[in-house]
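Structure, as structure tokens:
For this depiction, one protein chain was excluded, whereas all remaining protein chains were kept in their positions.
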Amino acid sequence: MSVSPDNKNPRDWKALLTRHEMLLLYVLIAEWLFFYFAGTTTNRRGVVVGFGTLDRQFDILRHSCEIGLLALALTPVIITAGIDLSIGSLLGLCAILFGKLWHDGGLPIPVAAGLTLALGALAGGLNAILITALRLPPLIVTLGTYSLFRGLAEAITHGAITYTDFPASFLFVGQERWLGLPTQAWIFLGVALGVGLLVHRTTFGRAFRTIGFSLEGARYAGLPVARRLALVYVLAGLIAAIAAVIYTARLGQAKADAGTGYELFAITAVVLGGTSIFGGSGTVHGTLLGVAAIAVLKNGLACLPVVMRMNAAEEMSGLLTGALLLLALTASVLPKILSRFRTPHHAPAP
Amino acid sequence: MKKILLHLCTAGAVLLASLVTATAADSKLVVAMLPKSKGNAYFISCKVGADKAAKELGIQLLFDGPTDSNAAKQNEIVENWITLGVDVIAVAAENKEGISTALRKAQKAGIKVLTFDADAMTDARSFFVNQATPEGIGQGLMDEAARLTNSEGEFAMIVASLTASNQREWQKHIEARLKEKYPKMKLVAVRPCDDLKDKAQSEATALLSANPNLKLIMAICSPGVPGAAEAVKQAGLTGKVKVIGLGLPNENKRYVHAGVTDSIILWNTGDLGYLAIYAGVALAKDELKQGAKTFKAGSLGTFSIAGDNILLGKPFIFNKANIDQFDF
Amino acid sequence: MKRFFRELSVLGALAAVLVGMAIFAPAFFSPQPLLSLLTREAPTLIVACGMACVIITRQIDISVGSMFSVCSVCAGLLAARGWPLLLVLPASVALGALLGAVNGLLVAGLRLPSIVVTLATMVTLRQGLNLVRQGEFVNLPDRVQWFGLSQMAGQLVLVGASVVFLVALALAMRHVAAGRFVYAVGTDAEAARLAGIRPQLVTFLVFIFIGALTGLAAMMNLAQSPQVQPLSGAGLELKVIAAVVVGGVAISGGRGNLWGAFTGLLLLACVSPALIHLHIEAYWEKAIQGAIILLAVVADGLRTRKLNR
Partner (left out) sequence: MSPAPLLALRQLVKNYGGVRALRGVDFDLQAGEVHALLGENGAGKSTLIKVITGAHQPNGGTLTLAGQRVANLTPSSARALGIACIYQQPALFPDLTVAENLALRLEATSASSRIDWPARRARAEQWLARLGAEISPEAEVRSLSMPEQQLVEIACALGAGARIVIMDEPTASLTQKEQRLLFAVVRDLRKNGVGVIYISHRLEEIFALADRVTVLRDGQSVGTHAVGDIDEAGLIRLMVGREVAQIYPAAESAPGRAVALSLQAVGCRASGVHNVSFEVRSGEIFGLGGLVGAGRTELARILFGLTPADSGEITLHGQRLTLRSPQAAVAHGIAYVPEDRRRHGVVLELPIAHNLTMAIHRRFFPTTWLRFAAERALALDFIRDLAVKCAGPDAPGGSLSGGNQQKVSLARWLATKPKLLILDEPTQGVDVGAKSEIHKIIRRLAKEGLAVILISSDLPEVIGMSDRIGVMGGGTLRAILPGGSAPHDVMAAALGTTERGAA
């Protein structure tokens, strides 16, 4: 989706071409081409296998849906200069609640799912209240809920119970294809479109940016700061719940450890996508590119004969993701550093 | 200017790619092995045996898994292998149901699937290389514990994590055995150590001070055993509080010799890996079919098959007497 | 008195917990096990000191866990190679400082947000270590444990050393100019610059400092058992940050002190043993810890709210 960020001048094509998102796109293309050529082989039975196959591309999509959703949830949060460390744990909690509602509660899947989404939003609301009503730093609040949500998930299941044996009709969401694409991909794209429009095309997104740049400024402009901030965190909770349902469908099981460590990947993707951790600037399509870049890297590496011989796909992908993030960060500040020598876009206002 | 950059990137990519692929053109049989968690010394020792087998059979072995035991990661890796078109997948399932969906997919794609160490749903694989049934482990550990404590008194357990499914399985069987055979024994606490030795040590220390008449600590994850042993040693309770568990000889030798740890129960993990690979290759070559009663695995000789379980043999009890003969 | 209200309230909470334990589980206070428990926390305390400084400068370092693992393994390997401890210790500290310097360079030099930088280094270091070590234990020669002292002596040395260090650092933060510079930078970097302090330099040094301390802590952990596990540092960062924040160090920088961080750490460290002594099921632990953190944060919120009125 090509939603142009509404804080840039669309006519300035040169700036557009050198913008972070574009650079990331180049990286992504290069990455993809590399793996396409290096990661595709024909096996003993003469079948073309590896990265180049359509199945693999679909798998990449399926595997990145949950983290992708969390990244989408985080984008508005980070644009308001906030952060939410709890979404990974919340995914776990929601997965458990979903399983419990369906299995123990005996509710039909759609109802259970609906309730789970509501509960997810509710949990997000807890973050929202602490952050807006008490003006607490999001980092710490969500660090607390990070432990709390995971803790509740374990407390509910005693760590032990695993909900499983979901009906095929439900597993379809996570494992089959619909209209040519993995089913959950449609949900993912839907959410992406929704968040994208919200952030780039509505006054809500405008308010998010304003708050991110200057919270006081927003308040003095009569913007409903508290309500907008709350919205962002509730939305994050809601999307985390959606991710939880998809996760359950993909694995066919709900377990208290679902989504452990996902928040880090999500943050990485968002920052990689060019959203400033200081708030204000950032785009949803940037985030999507960030998610894609990481997903392609992870899956591509697993296809490289060299890496296979080293039996190190997992470690390599982690290593390179970290390195990629550092690279992106450095790249993002380079212009600023250079502009200390060349012409700046902002002379210090008198 | 950026466009040029773009072209350079692609050109570079293609070039690099051609180099890498050039080295990849070998058409060996490919067997992919998926441990629960890569970092875990237990599976590393499995890999040693697997490598040996791979060399003997002249096949390519892929050994990859989550760096922390994580069911979702396991599925993703299996699905990767499917699109890689490997010939055999051998899995130690972190989670029965979770992994099975992916394994069935693999079978549909014409890939031979077997499990080792921890089984998946029976319809999702053709054979299970069974080192020892959960019952076997549970009963073995419980009986050993009873032997050391004269079947009475309090004991505590240290597990990897509250959510790891094989741990739950074993714990279940241990508690079952406890109920039916040792009424005078009492399980006072079950503590997770997140597969961290240091945490196991802290937990065990607390357990010891909290339960003065604790007779024995049973650790059913390999980092847990040395952790618990160290705690007992530091508490100066060597001999008074026994330590047993599932662990690797090398990590525990010093404690066994020091008399802190009485015995660790384990099968020969090297052989487990070795057997799994041999079985896998046999499957791929259609030398191993359903209903077979025995199976010959290279230098290890013949193993019996019960149903679709290839039995490695009884779990082994390491103690002062024999532990030095093993290096894994 | 009023200025230390926050610290005192945490101390109160800790006292309450201890009293509770004294009533319901006096065994908790039997000296030897208690000493052991304290010894287990000694390395964490050292890292917490560093984290407090970092947070006071309005930065954060979530890569300490990975740095801890890397230092442990490297120090372990050196010791196993037969290096004398007198060389291994400085080596570990130096390595830590080096890793810290990388963070510092990126944060202070390129002015990148510390949370993201350290997130990146955390992932990179952890996976790098996995790649190299594949999770294999490092077996240490016996002379390493307790630095070759008797166990009791070793434990006393470790606990004593960490507490002495804490006191020294706490005093330094208040009574040595450098300490005040850290506060100055944390409360307003620009004002600090106008006052002739170099904020970027201070930030850089603080990151080196926490790195070095992590190296030290890794060493103190090494001395407590005959084996090192590469995973050893996993989760350390959250534990430490939580302790510091519960102890009343403001994430917005410039406020709080090490005494608070210390009490905060003790409070959180009590949870797990307390649960064991009170025979409460383990699966409540995470939830309770989360609740404590939230409680502390909410308390802060209500307090600052009153101040702003």
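So that you can tell them apart, the chains are marked A, B and C in the order they are listed, and the count of residues begins at 1 in each.
Following the convention adopted for this analysis, contacts are C-beta pairs under 8 Å (C-beta built on N, C-alpha and C of every residue); 3 or more make two chains touch, one makes a residue touch a chain.
Since we're looking at a predicted model, the values are computed, not measured.
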Among shown chains, those touching the left-out chain: A, C
Per the touch definition above, residue among C:28, C:183 or C:283 touching the missing chain: C:183
Residue touching the undisplayed chain, where the options are A:56, A:209 or A:285: A:209
Missing-chain contacts mapped onto chain C: 174-178, 180-181, 183-184, 186-188, 190-197, 253-255, 307, 309
On chain A, residues whose C-beta touches the chain left out of the figure: 6-7, 9, 201-207, 209-210, 213-214, 216-224, 280-281, 339, 341-350
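Throughout what follows, only the chains that are shown with their structure count from here on.
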Between A-B and B-C, the pair with more C-beta contacts: A-B
Geometric centre distance via CA averages, chain C-chain A, whole Å: 30
Overlap residues in chain C, where contacts from two or more other chains coincide: 127, 130, 282-283
Numbers and ranges of chain B residues touching at least 2 other chains: 38, 67, 162, 192
Footprint of chain B on chain C - complex, ascending: 25, 27-28, 30, 32-34, 36-37, 40, 127, 130, 134-137, 139, 151, 155, 221, 224-227, 229-232, 234-235, 272-273, 276-277, 279, 282-283
Chain A - residues contacting chain B, complex: 17-18, 22-23, 26-27, 29-31, 33-38, 40-41, 43-45, 47, 49-51, 53, 55-56, 59, 62-63, 154, 157-160, 162, 164-165, 171, 175, 247, 250-253, 255-258, 260-261, 299, 302-306, 308, 311-315, 318
Complex interface listing, chain C residues touching chain A: 60, 106, 110-113, 115-117, 119-128, 130-131, 238, 241-242, 245, 251-252, 281-291, 293-294, 297-298, 300-302, 304-305
